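Note that this complex is displayed minus one protein chain, with the remaining chains in position.
Note that the chains take the letters A and B in the order they are written out, and that residue 1 is the start of every chain.
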Amino acid sequence: MSFLPYAVAIWLFVVGLYGIVTSRNLLHQIISLSVLQASTYVLLLAIGFRRGAAAPVFADIPANRAAVDPIVQALSLTDVVVGATVTALLLAIAVQLHKRTGSLDPEALRRWPEGRETEDGARGLSDGRATHGWRPPTG
Amino acid sequence: MTVRTRRAVFLLAAAVLAAVLAWAFGGLPHFGASRPSSGLTLNQLAVPQRHITDVVTAVNFDYRGFDTLGEEFIFFAAVLGTALILRPKLAERPGHVADYATGRAVPPTSDAVRVIGLGLTPPTVVFGLYVIAHGHLTPGGGFQGGVVVATAVLLIYLAGEFEDLHGLYTEVALERAEAIGAAGYVGVGLLGLAAGGVFLQNVLPLGQTGSVFSAGVVPLINLSVGLEITAGLVLLLTNFLHQVIVLRPGARSAPTALPPRV
Partner (left out) sequence: MSALEITILLFVGAGGTCVVATRDPLRQAMVASLFGILLGILFFVLQAPDVALSEIVVGAVALPLMILLSLAKIRGGPR
């Protein structure tokens, strides 16, 4: 049972990766990426945890009280904020990509811009607002 | 390869990956086991050395201040990249500023949302500033407090209209604030150099443990990081809102920057 935190970290990593690999929607991929990032936070904090220790804030506890590892917390803390901002950057790219091509499907976007065919004839999701003359092929 | 083949290959690879990771993590010490580490040594040292009670903030801005400088600039670059990507294109024009929803009439903002939004905004701002200012005493700091203050701006938008944000700030002022925040961190580091030490050395008087003016340069760094995160997130929000609410796809009469790809 003491392996559970590491097992959850592995599970989140694999699940997030599955979401990215088998996704048909760019936004779904981006949110799965954030699940992947969460697995690293869980792993780091699980490594830093000490049973019976308090949080590493000595404002109201005596300074010689046992506390958990603060270095992994420092890593995770900045990573959470910065990771969300990079996710915002990815969302901006997805928005502009949709504006240019009218599609959010990674399968259909594989054929943009050279126009080469893929084997399975993936179809795109278009709401009819494609610009620049390129439309994802139907059928 | 087809999607089905890709899924099968991935499941196989994921099983191998999970097995290898499980074997690797099996070599880690047991969850919660007590063992010495540099972090635990820092727990003993931070309070007497730096007169700081929040050891995580001490690690972030004092012992490992240089790494946090890099993280802050990742944030800066990501906001810059988003602003660049979401800039108005030649074929887009600012349209009538109005909230919309696809396929149905937009109901006016209800009174409950207005009251709650406006009522919660000042406490959120105060709480965010408290979290920024007391980052070296209690859990908090520039990163968390900056996001809280940016949330207050979001509350103003939710309670009102997008034009209300125009009266609050201009984009140029936000960009300057963000730049000042980012440069402030470097400036505090140069302060250490100017005082004859190393970059980002804690050269200000350490003060008394537990008071707001303690821990040397850490409150200054907290303030500049808080300013940068707030301004950066509000810029991010403004860029996205501008895209959604203001910009409309323009007529095709305007020449686009790139030739069409057919």
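By definition in this document, a contact is a pair of C-beta atoms (placed from the backbone, for glycine too) under 8 Å apart; a residue touches a chain by one contact, two chains touch by 3 or more.
The model shown is predicted, which means the values in this text are computed figures rather than measured ones.
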Margin query: Out of B:G65, B:G141 or B:G192, which residue would touch the omitted chain in the full complex?
Written below: B:G141
Notebook entry, point to check: Which chain A residues touch the hidden chain?
Noted result: 1-2, 4-5, 8, 11-12, 15-16, 18-19, 24-25, 27-28, 30-32, 34-35, 38-39, 41-42, 45-46, 48-49, 53-57, 67-68, 73, 76-77, 80-81, 84, 87-88, 91-92, 94-95, 98, 104, 127, 129
Margin query: For chain B, which positions touch the chain that isn't shown here?
Written below: 31-32, 54, 56-57, 95, 98, 100, 102, 131, 139-141, 143-144, 147-148, 150-151, 154, 233, 236-237, 240-241, 243-244, 248-249
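In this section, only the chains that are shown with their structure count from here on.
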Note to self: Suppose each chain is reduced to the average of its Cα coordinates; what separation in Å results between chain A and chain B?
What the structure shows: 16
Checklist line | Complex contacts: residues of chain A adjacent to chain B | finding: 2-7, 9-11, 13-14, 17-18, 21-22, 43, 46-53, 55-59, 63-64, 66-74, 77-79, 81-82, 85-86, 88-89, 91-93, 95-96, 99, 107, 112-113, 115, 119-120, 122, 129, 131-134
Note to self: Per the contact definition, I'd like the list of chain B residues that touch chain A in the complex.
What the structure shows: 1-3, 6-7, 10-11, 14, 17-18, 21-22, 25-26, 28, 30-34, 37-40, 42-44, 46-48, 53-56, 58-60, 64, 67-68, 71-72, 74-75, 78-79, 81-82, 85-86, 89, 91, 137-139, 141, 143-144, 147, 210, 229, 232-233, 236, 239-240, 243, 249, 256, 258, 260-262
